[in-house]
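One chain of protein is taken out of this complex; the other chains stay put.
Letters are used for the chains, namely A and B, taken in the order the chains are written, and counting of residues starts over at 1 for each.
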Amino acid sequence: MKPYKLKEIAHFLGGTVIGDPEAMVTHPAGIREATPGAITFLANPKYAPELATTKATAAIVGPDITEAPCALIKVDNPDLAFAKIVAHLAGVTPKPELGTHRKAIVSRYATLGKDTRIGAGAIVEAGAVIGDRCTIYPGAYVGYGAVLGDDCTLYPGVVIYHNISLGNRVSVHANAVIGSDGFGYAWDGTKHAKIPQVGTVKIGDDVEIGAGVAIDRARFGETVIGPGTKVDNLVQIAHNVKIGAHALIVAQVGIAGSTELGNGVVVGGQVGFAGHLKIGDRAMFMAQSGVNKSVPAGESWSGTPAMPHKQWLDKERNQKKVSGLRDTVKKLEERIAALEAKLGESEK
Amino acid sequence: MKPYKLKEIAHFLGGTVIGDPEAMVTHPAGIREATPGAITFLANPKYAPELATTKATAAIVGPDITEAPCALIKVDNPDLAFAKIVAHLAGVTPKPELGTHRKAIVSRYATLGKDTRIGAGAIVEAGAVIGDRCTIYPGAYVGYGAVLGDDCTLYPGVVIYHNISLGNRVSVHANAVIGSDGFGYAWDGTKHAKIPQVGTVKIGDDVEIGAGVAIDRARFGETVIGPGTKVDNLVQIAHNVKIGAHALIVAQVGIAGSTELGNGVVVGGQVGFAGHLKIGDRAMFMAQSGVNKSVPAGESWSGTPAMPHKQWLDKERNQKKVSGLRDTVKKLEERIAALEAKLGESEK
Partner (left out) sequence: MKPYKLKEIAHFLGGTVIGDPEAMVTHPAGIREATPGAITFLANPKYAPELATTKATAAIVGPDITEAPCALIKVDNPDLAFAKIVAHLAGVTPKPELGTHRKAIVSRYATLGKDTRIGAGAIVEAGAVIGDRCTIYPGAYVGYGAVLGDDCTLYPGVVIYHNISLGNRVSVHANAVIGSDGFGYAWDGTKHAKIPQVGTVKIGDDVEIGAGVAIDRARFGETVIGPGTKVDNLVQIAHNVKIGAHALIVAQVGIAGSTELGNGVVVGGQVGFAGHLKIGDRAMFMAQSGVNKSVPAGESWSGTPAMPHKQWLDKERNQKKVSGLRDTVKKLEERIAALEAKLGESEK
């Protein structure tokens, strides 16, 4: 990263400098690890005390911070601003060379767009279509008839099964699998007979898929991941699931067959969804919840089985009070016994 | 798919047509997505209302459905019948060409059966034995001395470690791993010393393994998956686990070391089993359960820690009543106070 003046950065971000606008920074860093020459940021108020002791030359902060031992660049959204700086100023991920590596294995019946990069050992089967400026890292696999839009990236070891379609600007991290058979069997009296999975998977524009994710193809029709949705590592998405736009699915979530998640849904890590549910737009789920009911739009649910978050908080609170309740009941029992004894006496 | 007459399909399925037996269908489809020319089916009663509005030309249904806006083919098991139709009539998954691709890397000390298909970039190590009609997709790896029966399929990126054995008709989906070292260490006073994992994994006939699954080799002896068992995506099976025949293990389940599951066991998604348990035949487990006890044959268990399903339902019900109980106790307290006051007065 070449050195930048704080006033240049503030200009780029539309922010204002407090301190020396001519001070130079050379690299981004975390608030604790920062050394002189670094630019850091403060987004989470939890870390505010660490601003007082940071060694950074400058920090990007929100409107309510006014004092620090370093220069400040004030912006509306420090998190986003810092992301822009890192992307703009820092280095980029290394990629395979432009063109098709001589040890890539690309079918003569595949179609490649302009300025694609296909790494060594990558495989592109017959009928596949790779859009402009796509990057296929070494060892990735694009199956028969699969279609990638423009500007897609497949990291090493990614497997795209036959006839799957990806939109534009889709990134898929290493060893993720898209289009494996859904888990469907019918007992035929002696064994689980396989139900053919002849559908596909459709991934929208601007989707990012994490490492080791598994997304099954539909029984028929499509498994769908909507545009702008982000899926973290090791998530399981079963056949015929449909996820809307701009959802966030954190690591190790599992979504069973035919369940539909709306737009903007946010799902914490390790949550499980039963099959055939409908989850409304912008619903949110606490990590590790087990969801076995459909959920209306905009609600926050928690727990296993999941319930509205407030109800879950009540339940948790009540459980904590059970031991107090047992003490209360014991005391009431003694008071009743005393009353009974007295009344017995007074009757004598 | 070439067009078929309904009477041809009914004949193939052993079913009966209600409606025009000469009507033609050209493709399978879901009940909601179906368009004219499609054949659909109704297995789950939940979807019965949708039959009234389907656009399909025909639907495969069970014995109790008698009316619909489309033609009907009545059979005993519509789910299974539809699976047969899809498999029989629809296209099949594309495969590598017959023979060994010139960019596959097959040891001269490996043994290949008749009519095998070994894709580009696939690796078969010395001592491996590949049965007749096996399909090894590009990028799959068969380790030293591993043995595959006849008609097996390894999808791209599958890793079969050394000396693992697979039965006949075993399918393993992309990026699954069979035969990695079990997780075993002994503290030697200064560090976790590795316990060598010198056993193997034995996969029975007709097993299907999902994408991204990890099955560890035994410490010694065998980790076993019984014939006809189906394992969904991202399941973890530890060393020395033994699973019986015809079990269903849904996605993201984890089974700790040396636990044994009987025949026909059904395990919901994200369930965890502690080590060294014995789970009887046909036992069933609700999704996300945490099983830390052995379970007798035929029982249904739920919850964390898991308990018999009825007991779990009681527990859940009781928890919901705790807040009512607190109200009740509060009222009792008031009535006792009133009684005490009265009795105090009457004694005066």
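A few comments on the model shown:
In the analysis below, contacts are C-beta pairs under 8 Å (C-beta built on N, C-alpha and C of every residue); 3 or more make two chains touch, one makes a residue touch a chain.
Note that the structure is predicted; figures quoted are calculated from it, not measured.
Within the complete assembly, A:P156 is the residue of A:G113, A:P156 or A:G275 that touches the hidden chain.
Only one residue in the set A:D20, A:D115 or A:E333 touches the chain that does not appear here, and it is A:E333. Those residues of chain A that touch the chain absent from the view are 28-30, 33, 44, 46, 77, 79-80, 82-83, 86-87, 90-91, 93-94, 103, 119-121, 137-139, 155-157, 171, 173-175, 206, 208, 210-212, 228, 230, 232-234, 246, 248, 250-252, 269-270, 287-288, 304, 316, 319-320, 322-323, 325-326, 329, 332-333, 336, 339-340, 343, 346-347.
Those residues of chain B that touch the chain absent from the view are 105, 121, 123, 125-126, 139, 141, 143-145, 157, 159, 161-162, 175, 177, 180-181, 183-188, 191-196, 198, 212, 214, 216, 219-221, 234, 236, 238, 240, 252, 254, 256, 270, 272, 274, 276, 290, 292, 304-305, 314-315, 318-319, 321-322, 325, 328-329, 332, 335-336, 339, 342-343, 346.
The rule we apply is simple: only the chains that are shown with their structure count from here on.
Look at where the CA atoms of chain A average out and do the same for chain B: the two points lie 25 Å apart.
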